[in-house]
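With one protein chain held back, the other chains of the complex are shown just where they sit.
== chain A ==
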Amino acid sequence: MAPTTGAPEATPPGATPPDAVQLRERTRRLLAEHPPATTAPADFLDARFDAGLAWVHFPAGLGGLDAPRALQPVVDAELDAAAAPGNDPRRIGIGLGMAAPTLLRYGTREQQERFLKPLWTGREVWCQLFSEPGAGSDLAALATRAVRDEGTGDWIVSGQKVWTSSAHLARWAILIARTDPGLPKHRGITYFVCDMTDPGVDVRPLRQITGEAEFNEVFLTDVRIPDAHRLGDVGEGWGVARTTLMNERVSIGGARLPREGGMIGPAAATWRERPELRTHDLHRRLLDLWVESEVARLTGERLGQQLVAGHPGPEGSGMKLTFARLNQAVSGLEVELLGDEGLLYSDWTMRRPDHVDFTGRDAGYRYLRSKGNSIEGGTSEVLLNIIAERVLGLPPEPRDDKDVAWKDLAR
């Protein structure tokens, strides 16, 4: 590990990581030296990162202290109590949840030092350029091409990406592109960091079923990426991307909620407030869904406890399946419960929301938005395959696409 920079107090490599008491002290020292009341939020976040208190499980010098991940709540509790400014994780979720773990695992120290701090403080927003119109569930079939400019060593990238959240706000993107069409599809892919301010990047909103545009289409035309912005070796991008996607599912499945904390909350509230809407049929179905929602909450809670105990299980892939199904069923029931009101919709105006609230707005919105829950981040059908093959160890379906050159695949 290279010497730490910008973190004079950080644990030197090889030293014992701090325990909870030391972390608490360190957090209090940060708060004393940079009182939140009189410090600009951006400066406070910089100082917190430099003190290794951004994500304590990251290495020293990169916003962490090589401490156990389970100790982060110790730091957060101190900061919350002092009303310290946060980094608005909703706005920078892709950077935090996907780009950062990938940079940590595959980035060079130089890349890590350049990208991680502004990523964490939120000064630079990240997006993810993976899915394509022709490569959804079969992501490895992607067709965006990256061609080496032999003169400069740069990569010239052209293609179309889709379903990109935050692309219109993003400074950087994680990008996978095909560098060798002559190889089978999984082997000819390389992983890059793409500069979203490059003149060849064209971001257009993608209007969706709810009337608004959370996502974008991104057209890439001769976008120039220096070789120094490659993550991992040429042709090894699929393995790198799997790290990103694994972290995506962990972050989707990892939330811990209070009772009635999810989609069931508004439906139960409507039931309680509107006795005139109640029917026996809806009552039985509501109770079914209430019980299933409570069990799903406990399952998420148990998964969270496993993570804290340092024994993450494969349960996360199941959580996403369950939440997708329940979100759809509960919001559908609520539209039905509302009768006349269920026939109305709040607003079809095309907008680009900063973040998404699955349980927000009206029942009709929730019903429509939740249709995406079984598609985004891995369709429910693909997740069932993953559980069957990787968790249960069932044999794969026979396939004829694994050893054929990408350029010879049907499309």
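Side notes on the structure shown:
Assume contacts are C-beta pairs under 8 Å (C-beta built on N, C-alpha and C of every residue); 3 or more make two chains touch, one makes a residue touch a chain; residues count from 1.
Just so we're on the same page, contacts and distances are computed from a predicted model.
The protein name that UniProt records for the chain not on display, among "Extracellular solute-binding protein", "4Fe-4S ferredoxin", "Porin" or "Acyl-CoA/acyl-ACP dehydrogenase", is "Acyl-CoA/acyl-ACP dehydrogenase". The residue from A:A37, A:A309, A:L343 or A:A410 that touches the chain not shown here is A:A309.
Among A:L31, A:V56, A:L71 or A:I94, only A:I94 touches the chain that is left out of the view. Checked against the full complex, the candidates A:L286, A:A329 or A:A363 give a single residue touching the omitted chain, namely A:L286.
As for the chain not pictured, it touches chain A at residues 73, 76-77, 80, 86, 89-90, 93-94, 97-98, 128, 131, 136, 162-166, 214-215, 248, 251-252, 254-258, 261, 268, 271-272, 275, 278-280, 283-284, 286-288, 290-292, 294-296, 298-299, 301-302, 304-306, 309, 315, 318, 321-322, 355-359, 372, 375-377, 381, 383-385, 387-389, 391-398.
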